[in-house]
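A single protein chain has been omitted from the complex, and every remaining protein chain is retained in its original position.
Per-chain residue numbering starts at 1, and chain names A, B and C are given in the order in which the chains are listed.
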Amino acid sequence: MTVDANSKLRGISVANDRIFQQLFDIGTREQLIANYKKVRELTRTLVAPLSPEDQQLQSMDDASPTKWHLAHTSWFFEIFVLKDYLEGYGPYTKEFAYLYNSYYQSIGPQYDRPKRGVISRPSVDEIVGYRKWTDEKMLECIANVSDRDFSKLYSLVTLGINHEQQHQELLLTDIKHAFSLNPLYPKYKECKREKSVSAPLDWLSFDGGQFRIGYEGKNFSYDNEGPAFDMLLQPYQLASRLVTNREFLAFIEDGGYENPTFWLSDGWYWVNRGGIKKPLYWQKEGKWHYYTLGGYLPIEMDEPVCHVSFFEADAFARWSGARLPTEFEWEVACPNSISQKHLLNLDCLHPKSECSHGLVQMIGDVWEWTSSPYTGFPNFNPVQGPIGEYNGKFMCNQIVLKGGSCVTPLDHIRSTYRNFFPPEIRWQFCGFRLAK
Amino acid sequence: MTVDANSKLRGISVANDRIFQQLFDIGTREQLIANYKKVRELTRTLVAPLSPEDQQLQSMDDASPTKWHLAHTSWFFEIFVLKDYLEGYGPYTKEFAYLYNSYYQSIGPQYDRPKRGVISRPSVDEIVGYRKWTDEKMLECIANVSDRDFSKLYSLVTLGINHEQQHQELLLTDIKHAFSLNPLYPKYKECKREKSVSAPLDWLSFDGGQFRIGYEGKNFSYDNEGPAFDMLLQPYQLASRLVTNREFLAFIEDGGYENPTFWLSDGWYWVNRGGIKKPLYWQKEGKWHYYTLGGYLPIEMDEPVCHVSFFEADAFARWSGARLPTEFEWEVACPNSISQKHLLNLDCLHPKSECSHGLVQMIGDVWEWTSSPYTGFPNFNPVQGPIGEYNGKFMCNQIVLKGGSCVTPLDHIRSTYRNFFPPEIRWQFCGFRLAK
Amino acid sequence: MTVDANSKLRGISVANDRIFQQLFDIGTREQLIANYKKVRELTRTLVAPLSPEDQQLQSMDDASPTKWHLAHTSWFFEIFVLKDYLEGYGPYTKEFAYLYNSYYQSIGPQYDRPKRGVISRPSVDEIVGYRKWTDEKMLECIANVSDRDFSKLYSLVTLGINHEQQHQELLLTDIKHAFSLNPLYPKYKECKREKSVSAPLDWLSFDGGQFRIGYEGKNFSYDNEGPAFDMLLQPYQLASRLVTNREFLAFIEDGGYENPTFWLSDGWYWVNRGGIKKPLYWQKEGKWHYYTLGGYLPIEMDEPVCHVSFFEADAFARWSGARLPTEFEWEVACPNSISQKHLLNLDCLHPKSECSHGLVQMIGDVWEWTSSPYTGFPNFNPVQGPIGEYNGKFMCNQIVLKGGSCVTPLDHIRSTYRNFFPPEIRWQFCGFRLAK
Partner (left out) sequence: MTVDANSKLRGISVANDRIFQQLFDIGTREQLIANYKKVRELTRTLVAPLSPEDQQLQSMDDASPTKWHLAHTSWFFEIFVLKDYLEGYGPYTKEFAYLYNSYYQSIGPQYDRPKRGVISRPSVDEIVGYRKWTDEKMLECIANVSDRDFSKLYSLVTLGINHEQQHQELLLTDIKHAFSLNPLYPKYKECKREKSVSAPLDWLSFDGGQFRIGYEGKNFSYDNEGPAFDMLLQPYQLASRLVTNREFLAFIEDGGYENPTFWLSDGWYWVNRGGIKKPLYWQKEGKWHYYTLGGYLPIEMDEPVCHVSFFEADAFARWSGARLPTEFEWEVACPNSISQKHLLNLDCLHPKSECSHGLVQMIGDVWEWTSSPYTGFPNFNPVQGPIGEYNGKFMCNQIVLKGGSCVTPLDHIRSTYRNFFPPEIRWQFCGFRLAK
């Protein structure tokens, strides 16, 4: 099945008519400009190591070329901001509305997703030109919009910034997948590797009771993080840290991939049809190696295991006598103060290992598979119009992931954030933590 | 994807070590014999209209031949009861252990499911012989088992009876699918049709609060109905009756199948790949017709719509400005006293229409799609050993259905019962009710 | 690819306007009746060992249920003979025209071929009734047709008889395939096995020169056997006998299936995609066994190898340093006097082994793959109208086979006969002979 995974836009709480109902704090024009510039600057940094040929690659239907990400994130600002709020607006290039629409039916038809890799023209240079034009116009628009429209504009631009952050992560996951198929194993960039130190796994206990779930803060959030609601939880335990490569290797060596009793029925089918025997990017050549954005390297055994599907996470949990946490157990347990020092650290695009005790590795190491199917919270009601068009569209056959990964941008993640992917995908930076 | 839908055995609360932990009331040997005889008698009644050729048909991977259902339900009693509890037991035919195992890995390997339709030998007559042998041995076993083992035996036989009831329904859904592909549209049997009378749709309101979910009674239940737990619900409304064929036709005529804004992303893909434009078995020849177990007939417009997928139910709900209920909303609303007069009424294998007000058509008309993905209740823990082997195996990419259909056996259904199927299936008797 | 293999009707030289141009000798009414009765009697004999359930089986798209063969061969007489030549003709059952049409577009639409196995009704008994009606009407028609129309009728009935002979062979190949998938390995019937004796392989030399190719006799032939034409051949050698199981086993044990240098490019793809490692029906359980119409037996090593594809035959030839003969080399070499004693000998449905020297096993052992793609002879021109509708339709991506097999009816085969199948098929009784 073609999963429209990497271009999905999660429902947002800011658009159109409801913009003033689900308030988040509106900042100043200066702040908005700073936020905008910052996200665009990071995108430029991320693509700097990539040649025009690199930026052309689409290695599977789920992935998109780097240059498509570049153009699509500009398209988003053009269509949802400039078109409505820039005085004297005219389209940069008429055909882009079609070429760089991901899936917005009410905006118009879309170019066939699996063929994005055949669009060699416009060239990378022309797309860079499109981004420069967008930047100029956006700054002009933010500066000149009326006070009356400013809070709406602020909301939409903030949405566009968060949208671009999602694509920053996808850009890295997609190029990693493409490079991994090249037998020369090119490096995206040289990455420093932290020294791995193993920590014993502790089981931390959490009380049951009634808890508040969902986002209620003053900053931006997606609408699938709300409306907040109360929920009863029973007592549970969480593993203090993520499952490591070493532990996952034990599962492999114990015949985990060959024993149907550990697997969900769909998982067992997936394993057998695909001949799956190890995490994505792992390769045994003498010792175990994996492909990373820093090249082809020996596996660091004390790092969190990464690039496993929900099926593999679930099977490992059953093998180990534990289970995966629900998204609610995870959220309730997540500490308020999160050290974000490792988030999207371009010097080390690895899940980090950690040896301290207590609940660690919750934010910014790997996306953590939960046991929760992705559905709307009670009274969830998608916004109307093109931006909210697909708010609930993905609430079927997907699983919630929590916590963000080492390639998630610094200020994009929070404990209420709900990522979601089909249970078989592996090219995202996905790992897991056990519960009881 | 090959869905192992019709042979799945839902987790049960009775087996092996946990047999005495989740008690249900143990009756007498006489009651057990009566229950056993009754279910076997109904199976004989159900296959009576079918020729040997009919019983050979397998029209798709999800379906099984009638004769396979006949043999597999005997196999279940042989392997899980006779083998352990009959003194002097020897296998009826050694190869049957392989041929009629549906998916029990720890019992041994299984014959390839999609090829069940190529097993012409043993013949129907030989399978009838197998069933007679099983009946004799089972009665002998129930009569002679020690008092010490009797309660275990009672539990296992009750499980086998419920298992056979599930296959009674599948037998009818499978032969309906096979017959529908025959351009001569054979009748399974002549069915009386009730006169359809339309009732206005009422919206019935239910309070929010804390509710108990799951089975806590004294009779048999499956283990996915427990452990019972408390849950908070917000106020909601349920439609007083099911959506009708007439209402669904309005959706079709309004372009419902052509408008992507009504559909989940996966549903839209499913509609387009399959060229889906109407419920299964519908055909427009002048007027609208459908294939039924009573032959090819004009559609009764006030009957509940049936043979629609979750995707279609969900799209209709969005089109109508409503939504599907959660399984919990449904269960809490379900009245305690259920009129079962329509259940598996062999004179009329149709969803019934009803014109009274109040909450009607909850039990025994069509399986009702809910919005709830199928997962385990909190602290759900599958039993060990072959019977419980697959308790949680299907808890991925499936949707909960409630209420039973017109082909569900009389005493098999209850308000806590959780059926589950992938969102795209349609050959079961599936319809839906709206919520707000 | 759906291959419409078993229902293809090879072009014939007798129909309609050209009926008097490509003459074959017209016999008497008595002879025609005798021929007709004989072929119908053989069909009855062939299906006698099969139960109603057996006759329902369709094990793959290429194969058809026995009962479909029974009905379709009657349909052919009804549509092409009775409809035009029987006074007072009315259809036996109107829907049969659709159900039992194989691929005659101008007769009308056809029921979807891969779903023939889901037509349980009409029952076998009803089809036997259809055949009896056909027999009565055919005898009446032959007796009463005018002298003016008799020669046309004679031609068409003779065509129908040959058509039924083709289906007699297909009926056996199809049921063999279906039974082979049953792990109980049912026997079609007990077969006597001849004692195998190995003969040394001789290379027999044939001169080059100008030769006449195609049928020019006085009996019935298909139109793809003509028009006869002259052709230049260069000197060549043929193996005196067919390649044996023992020889093919040597190819297997020498790694023949793993070495790409022996295989055509398409063949290598076919081997790898299908995981092909041995002839169809072979199984190694201790010793090598194969499934036969007489059950599951140890392989007779001196028998001709059978149930191999063109790709396997071609790869074996390359491995052995030889090649396959062209259809023309084969035809020119085929001796005029053919011992037919082994043809469709119901006591032994095996390719026979033979130990005499000289050119043996040319007729009635296995169909022999040649190196010739199937195309029309020079000036080949299909007849017009429904019978000739598809004369050239199969002349693409198919390979010519010569000689007939042990399940080809006694009087159906001759040296000019051109059978044809796609290069990957194996369920026919196909083997091969080497050339140089």
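Here is the rule we go by: contacts are C-beta pairs under 8 Å (C-beta built on N, C-alpha and C of every residue); 3 or more make two chains touch, one makes a residue touch a chain.
Values in this document were obtained by computation on a predicted structure and should not be read as measured data.
Enquirer: So there's a chain missing from this view; which of the remaining chains does it actually touch?
Expert: Displayed chains contacted by the hidden chain, ordered by label: A, C.
Enquirer: Check the options C:184, C:231 or C:301 and report the residue that touches the missing chain.
Expert: Here the residue in touch with the unshown chain is C:231.
Enquirer: For the chain left off this view, which of A:111, A:150, A:288 or A:377 is in contact with it?
Expert: A:111
Enquirer: Which of these, A:81, A:107, A:157 or A:178, touches the one chain of the complex that we don't see?
Expert: Once the missing chain is taken into account, the touching residue is A:178.
Enquirer: Kindly note down the residues of chain C that lie in touch with the hidden chain.
Expert: Within chain C, the residues that touch the unshown chain are 1-2, 4, 8, 103, 105-106, 210, 229-234, 260-261, 263-267, 269, 310-311, 314, 371-373, 375, 378-379, 389-390, 392-397, 423.
Enquirer: Could you pull out which residues of chain A are in touch with the chain that's been left out?
Expert: Residues in contact with the chain left out: 51-57, 59, 67, 95, 98-99, 111, 115, 117-124, 178-179, 181-184, 186.
Here is the rule we use: only the chains that are shown with their structure count from here on.
Enquirer: So the centre of each chain is just the mean of its C-alpha atoms; given that, what is the distance between chain A and chain C in Å?
Expert: That pair's centroid distance is 60 Å.
Enquirer: What is the distance in Å between the mean C-alpha positions of chain A and chain B?
Expert: Spacing between the chain centres: roughly 38 Å.
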